[in-house]
Each structure stands twice: as C-alpha cells, then as structure tokens.
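Omission of a single protein chain aside, the complex is shown with its protein chains in their original locations.
Labels run A, B and C following the written order; every chain starts at residue 1.
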Amino acid sequence: MTDEQKKEEQKPASPEAAKPAAVAAKPPAKPAGPAPEPLDNEQVRRLRARFAATIGEATLDRKQAIVVVARERLRDICQYLRDEEKFDFLTDLTAVDWYDRSPRFHVVLNLYSFARNERLRLKVPVADSCPSVSGLWSTANWLERECFDMFGIVFEGHPSLKRILLPDEWKGHPLRKDYDILKQDTDWVRENLGIESGQ
Amino acid sequence: MAQPQDISTTVLGADEIILNMGPQHPATHGVLRVKLKLDGEKVIGSECIIGYLHRGVEKIGENRSYPQFAPYVDRTDYVAAVSNGLGYCEAVERLLGVEAPPRARWVRTILTELQRIASHLLWLGTHALDIGAITPVFYTFREREEILKIFEKYCGARLTTHAFRIGGLQYETYDGFEEDVKKFCRDFEEKVDEYGELLTENRIWVERTRNVGILTAQDAIDLGVTGPVLRGSGVRWDIRKAFPYAAYAQFEFDIPIGERGDTYDRYLVRMEEMRQARRIILQAVDSIPEGPILARVGKVIKPPPGEVYHSIEAPKGELGYYIVSDGTIQPYRLRIRPPSFINLEAFDKMVRGHLVADVVAIIGTLDIVLGEVDR
Amino acid sequence: MTLLLETLKPYLLPLIRVLVVFLGISLIVAYLVYAERKILAHLQVRLGPMRVGPHGLLQPIADGLKLLLKEDIMPAGADKGVFLLAPVISVIAAFTAFSLIPFAPNFYITDVNVGLLFLIGISSLGILGIILGGWASNSHYPLLGALRSTAQLVSYEVALGFALVSALLLAGTLSMVAIVEAQQRQGVWFVFLQPVAFFILFVAAIAETNRNPFDLPEAESELVAGFHTEYSGFRFSLYFLAEYAAMILVSSIAVTLFLGGWLRPFARVRALDFLDFTPVAVLVLAAAWCFRECFRYPATREWRWQRLLLLGLGVGALGISAGLLLPARFLPGGGEGLPAFPALTAIQGVFWFMSKVFLFLFGFIWFRGTFPRYRFDQLMSLGWHFMIPVAIANVIFCSLAIVLSRQMGWGLPATLWLGTAATLLVAALLRREKA
Partner (left out) sequence: MMFAQGSFYVLAAVAVVSALLVITRRNPVHSAIYLIVTLLSVALLYLQLQAEFIAAVQIILYIGGIMVLFLFVIMLVKLDVALRQPPFNQQWWVAGAAALVLAVELVGVIYLGRGTAALPQAPPGSLQPNTELIGRTLYQNYMLPFEIASLLLLVAMVGAVLMARRKAS
C-alpha cells in the first residue's frame, strides 16, 4: 500500500463529509426536508469486512443506499456484489462532475437485485479514468461510452471506447460543468454542417 | 448509401456486404442508423449509430429550475410524454420529501396507464407495418386518437402534454373525465381483441415473429433490458409491483411474461399489458378519491442537498431519473435512465444470425423511440 | 390507293384490337390503382383519395401526369444503357402477353395453338426487367431486391407451371380459346374439378406479381422500394404499369383456365338467362350512385365541376345501358339473324371476363390489406417444400384420375375429386412433417 493509494482512498470521504457542512451553512428552504444519514447494515459490514478500506462512506439518502467505493477494486467489488450479494442487474451507470473537488468525478453505478428487490448505488470517485465493468454487465458497454462521451472519463478495459451520441470528431465533453450550455464545437459545425453557428 | 464498388466486392459468400440502414429508412422508427454486415441476406454483425437526435436534455436540465425542466422531459420519449412527466415529478417530489395527494395520484395513474396503451398501440401499428401488415396501424391510430382526445380535454395538449406538476396536478379533471375514460375502456376491450384476431393467430405473423430475436432471461438481465422486453424473456419484474409508485399499490393487475423471449412473446406481453392497463384504469376511475390535487411544495422548489434515483415503469421499460441537488433551484446533475437506449443495446445480440427482414422485426419489437435513445 | 387498302386490310382489324387492348389495359391499370387505394382505405377505416374529382375519380390521371412531369434521376454509378432498358423490358413483356388472352369469343388479338406456353414465356421475360433494373441501379437495396425477386419468381414459376398443367390435362389443348371452349363443352369450370391446382395458381400468381404477402422484392420496411428504389418519374411509372398489368395478366390466365373465361355463370341453365342483363343492372346502379352523390354534394360554386362530372357520368352510364338494350328490330335491315339485343350480346363475353378478373384483383387487394409479409427463407420453403410437391402430386393424381376414368368409364368429376382428395392428403402430410 503506497502513500498515493492511501491518499486516493481517503479522498472520497472528504467531499461527502463536506456536504452536510455546506447545507448547514445555508438556511434550509424547508426544515422538514429529507437529509442523508449514515448507513450501517449487514451488507455494508460484509462489504467492509471483505474489501476493507476500499469501501468508503455508506449513507442512506431518501431511503436509498449509497456506498462510496474506491476505483482500484471496483471490478472486484462489483463481481462480489453481482455474484454473492445477487445484485445481478446494472440499472444505470453515469457520472457526476464535481468540478471543484478532487478527484473531480463520481461514477455512479445503480445496481438492482431481483432476488432481494433492493437497489444499491455505488459511487466511485475518479479523476479521469475508471475501470470498466462492461465485462461484468454487457449493458455497461454503451453506458460507459456515453459517460466517456459526455464527461471524458476513460474506462479502462472497455472493448471499444468511442463516442456514442456525439459525432466521433467532436471536441469537448458537454456534461462537464465547465462546458457552457451554449458552447459547441464550432469547427466541427462549420466543417460538417456548413453553417457558422447554431446559436 | 455505401460506395458503389462495395457491390462488386461480393463474391459468392466470400465477402460480406455492408448495408447501411438509416438514418432515413422507412423502418428504423426515426433517425436510427444501423450498419449491417451481411453474408447474402444473413446478418453477421451490426452496429447502431445513434445520436442524430441528441439535444443535450440532461445538460438543459442542469440549467433550468426544477419546474422549468418538466416540459423538456415530455420530449424525450415523445410518444409517452405523460409517463415521462410522472417519472420526473415523482423523482423531484421524492427529492423534496413530499408526496402528491391521493386524488392526484389516482389521476396520474389513470393518465399514465392510458399513455401506456397509447404507446403500445403506436408500437403495435408500426411493428405490424414493418412486418408487412399495413392495416393494423390505422386501427391502432384510431384508438390512440381517443386517448389523445382525453389528454387534450384534460390539459390542452395531445402529444407533449406536460400533464403533471411537481407535487400533484395543476388541473382538476374536467367534467365527464370519468365517463370518457370509461367509454374508452368499454370500446377498447373488443378493439384489442380485434387486433389479436388480425395477428395473434395469423400464421404468417407467427412465422415471422416466433424464434426471431430470442433473448434469454440471462442475456436480458446481463444486457440490462427492462420493460416488456425483459418480461418477454420470462422475468416477472415490473416496477409497478417491485417499487409501487403513484397509486399502483391499490390496484390488482397481472404482469404478463413470455416463455421463449422471442418477438412473438414480446408481442403477446405487450398485448396483455394493454388489457391489464385497461383493468387498472377501470379500477382507478371508479375509486378516485376527493381532495386536493396539489401538495404543498412552496412557490420556489428548492430541494435540500442530496440525491435520489426514482424510476417508473414507462411503456418502454424502466425510466429512471437520478437527480443530484446542491440545494439550489436547479438540479446539480440530472440523469435520465432511458429504457430505449439500453434496450437498443440488446439489438446486436438479437439480430446476429437472422435475415435482413428480421432486422426490422427486431427494431420493432424493441419499441425504441429515438428521442429517448438520443435525448 | 385501293391496292394499299387491300394489302393493309388483314392488318387493320388486329391493329385496332391491339390498340383497344393496349389502351384498355392502361386505363384499367390506372383505375386498378385507384380501386386498390379505395378498397384498402375502406378496409383501414379511412376514405382514400377524395380530392381530385368526385370521390377522387380523377386521381389516377393526376398521378399519371405527376409521374410524367417528374424529374428522371439516374444514380451516378448506374449502368446507363441497362438502367434505361430494364423498365422497358418489363412493360413490353407485361403488355405483349395480353395479345394471347381471349377476352371474349369474338374479341382477342390472336390465338396460337401453344398460346399458354407463349404466355408463360413472355411473362417470364418480365423477370429480366426486374433483375437488370436492380443490378443497373448500382445500389444495395435494389440489388438485394432484384436477387430476392429472381429467386422468388423462378421458384414460383415452377409451381405455377404445374398448376397450369393440371388444367391442360382437362382441356387437352394449349390454345387459350380452346381451353375456354373445353370448359363450355364440359359444362363445368375447371376450378370445380381442380380446386388444388386453382389454389396453387392463385398463390403462385400472387408471388409472381410480388404482391403481399409475397412482396419481399419491394418490401418497403426492409429494402425501401426493392429493385426500383433508384427509379423515379416516368421510368418508375413504367415499372408500376408493368406490375399492375402483370396482376391483370395472371388474373386473366387464372380466369381463362379455371373460371371459364368469358362464360357466364351457369351458362347452360336457361332459367338463369336473366343474368345476361347484369351489365345493364350494373350500369343503372352506377348511374343511380352518381346521381345520388351529385345531389349530396353541396350546391355551391366550388363543387360545381364535381357535380357536373358526376351528372355526366350518370347520364353516360344510363346512355350506355340504353344502347345495350337497343332491340335488334330497330336496327337498319330489321336485324335479321341478330339476337334480340345485339349490343348486349356482343359485350357479354368481355363483361363476364372482366368481372371475374376484378374478383380476382379484389382478392389481391384484400390480401394486401390483411396479411403480414413472409420472410425470404419462409417464402422459399413454402414454395419448394410445399407448393411444388403438392402441385406435382396434383398433376400425378389428376392424370391418374383421367386415365382411370377413360379406362374404366368412371365419371370424370368423381374420379378427379378422388385425385384431389389424394393430393390434399399429401399436402396434410407435408404440413405435419414441417411442424
């Protein structure tokens, strides 16, 4: 375990920890609004026992279980969850851009278990690359491509990581927070559509 | 079209043809483009090229306030706008920690189930048209029209309805709403049987759909497909039962499933879903409770920080909204889990080894809407 | 001058007939398209063409003009000569074949003693138009369409040929006129003696004309428009013309062989002779409809032309029916040796022939509105594994039946029905094997 790895593991905790503080600073709009609370059930304990420090904070937000995991062992954790905890269905895979934090992105995996009728959300803090889970769930193939397309997160081990919704030659990743809503790849538009600008 | 010289490179089974279907093709249901690798007429590989209708709906969501964004979701799956609206409104309500009053939930259920029938009718018509039966499409549009008329009377719009508001409904039901819905249900029962008579027992229809595009339950789960496609593969899973929302917990209905996971099973599943939807509507319309239609959500919708994933059983499959709030009036991140997009991913698996004619059958059976695939 | 007239005289009458048939078929094709749109529309709870003329009656003319005026586009990589030639081949093949069809005992262009063989031969030339057009377009969809088309036509021609042979066995001749006369002589239409052959002919005819449920070569949802995807304007309309002419042609063949050609139903039953007046009844009904519609149209200026047209049509129909009822004794010369209503008698053949053809065509259109489309391999398997074996079995059993009835002196119909029963048994076995 090198220092660098340690640093990575600790990182996920910090933005999560920072969040309640930020809420407290602002006057809440509605006092009775739901707020995240820490989660500590059998499942999380089993996870922690098995993957130790790679499992970060576990919370319950709006009655939905969220576990932060480190990117290093993501694939092992997913394999374990799929095969032994029976979370056999990857509902969704997406990302959130926390542009002022480090690491910058959260890759969010939404798992579902038919056997237990439960959902589990994994959050993986990543800087710019994340291990691919497309070997575990085929559905991750396109979802990871979309994530790459929209956020520029590289999924290591993906069979054919290329853009899916935007044209292959497009520059920029539109769902990043620093990509303005009016922004576009003007060169591409000029070259391929023959117009100056859509706006 | 591909380059002219491609044709001449085809020597008796030695080389394959690359056939480009779409984005302008009569059977790709919009601007789907499929590149097919053919050996004769047999498909040996495929690639879906999508994004022609990408409008950056998720990006727009991050730049609009919560109520402002509601009309946008109507335009993802634009043939099932009511369902989209329900999913979004409930997701935001859950983020806020409020629940719509019972009357609103009942009306939402009725309208959403009507929308399910409308969406399935559109699917049935176009699917049959793709397989060469040109008549059912007119019949199904006739019934769909009745549903759209109810929508129009209720909220003034037919297609992109924006029927619901965060916290409940904006409009009270109009006078005669119940009668209209009941009349539709009364007429619809024999109509759906009529479509069945045209197709279910039709030998050609059965031959064209049986054992075409088989998706085993294992594959279906692996590929993440949802909705009728998943149920057609024999997985009895429906969010209306698994995580009841709106008022579904109050009603009795069955979840039809298929056995073989082929196109014919998916056809039967959707046909039965229409009947079940009618059953739900009839139960709901008889028991609409009195009361307010809008919960107290405040003038400015400003959910506390946190996140929520809420999904509903849209006509196409699991339609999920993953919303991250940072405590402002705009979502920090708004992700739509599009059932069409993920179901379309199964296309390649389903189409391999089949003929070109089956490709259109499989596109049809997936029931995709490009507005939702591309968002 | 008289010499010239004398030399031309033997050619004059056939020429006029050719002209009449050609124009007649073109007109029927145009209105067949109209009928198809109308019938399909009413099957599909809509109205169909309603704008051009009353009830869209002038729509075919508008469509024809539109197609003529459209730009003729040729793909860049197309093989020019072949591309231009292909639709012409199709049209020529489709129209030439009509020269052998006996529309009435007194109205046909020519009668050859191998007429039926020629008919099959000429109509099989039409395939060349399709296959060359598909190839010359230099594009994937037309090529696939042409390939499908060829395989389909060649396969179903076999079944069609065997079905025809079954009818020939009964008629004992290849001449189209003689076949109808044989039915007249035997007093029964061959469809009642050879139902299986008729059924096979019907199915094969649908396949031969690329109609639903066998319309794969131009399956819109799969191959966009099949072999004529790249054709536009006039050249497209040539293909269109050929296709619908082919429909009429196969219907005519079926009618001639199995439905007694120009013969009136129950031609031998004197008690039903009043059926001879059916043409008049049809015309009067049509006139009545015209007048009713004429009065139902709003009496405003913008509908004036429509109402006038309807009125004209109604009056025309009445006039024709009056002409048909013109008794012979009013004719110059007192109508010696003429039937009581010469005009009515003269059109009997054509009337019944065309009525049966339309019945057939209605079947085509009805099928189109009802059935989904077969897949290519299913179509082939149906053709080779079912239709052809059944057709062969039918030929064998029926020739056996004919021989038996000749040798043993059994009644022909009963023996043939026995043969048919044997064929049906074979068919049932084949189906079970498949399932």
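Keep in mind that, in the parts below, contacts are C-beta pairs under 8 Å (C-beta built on N, C-alpha and C of every residue); 3 or more make two chains touch, one makes a residue touch a chain.
Note that this is a predicted model, so its numbers are computed, not measured.
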{"item": "Residue touching the undisplayed chain, where the options are C:26, C:150 or C:370", "value": "C:150"}
{"item": "Option touching the unshown chain, where C:132, C:193 or C:294 are the choices", "value": "C:132"}
{"item": "For subunit C, residues in touch with the removed chain", "value": "79, 81-82, 85, 112-114, 117-118, 120-122, 124-125, 127-128, 131-132, 135-136, 143, 146-147, 150-151, 153-154, 157, 174"}
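Please note the rule applied: only the chains that are shown with their structure count from here on.
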{"item": "Set of chains adjacent to subunit A and to subunit B", "value": "none"}
{"item": "Intercentroid distance (Cα basis), subunit B paired with subunit A, Å", "value": "26"}
{"item": "Cα-centroid distance, subunit B relative to subunit C, in whole angstrom", "value": "45"}
{"item": "Averaged-CA centre spacing for the pair subunit C and subunit A, given as whole angstrom", "value": "66"}
{"item": "Residue list for subunit A, restricted to those that touch at least two other chains", "value": "none"}
{"item": "Contacts with 2+ other chains: residues of subunit B", "value": "none"}
{"item": "Residue ranges of subunit C touching subunit B (in the complex, touch as defined)", "value": "40, 43-46, 76-77, 138-141, 143-144, 148, 212-213, 215-216, 219-224, 368-378"}
{"item": "Residues on subunit B engaged by subunit A in the complex (per definition of touch)", "value": "50-51, 54, 56, 58-60, 62-63, 94-97, 219, 221-225, 235, 237, 242-243, 298, 300, 302-309, 311, 318, 320, 322, 324, 327, 332-333, 335, 337, 341-342, 345, 349, 374-375"}
{"item": "Residues of subunit A touching subunit B in the complex", "value": "19, 22-23, 26, 28-30, 32-36, 61-62, 64, 66, 88-92, 94, 96-97, 108, 110, 114, 117, 119, 121, 137-139, 141-143, 146, 150, 163-167, 174-175, 179, 181"}
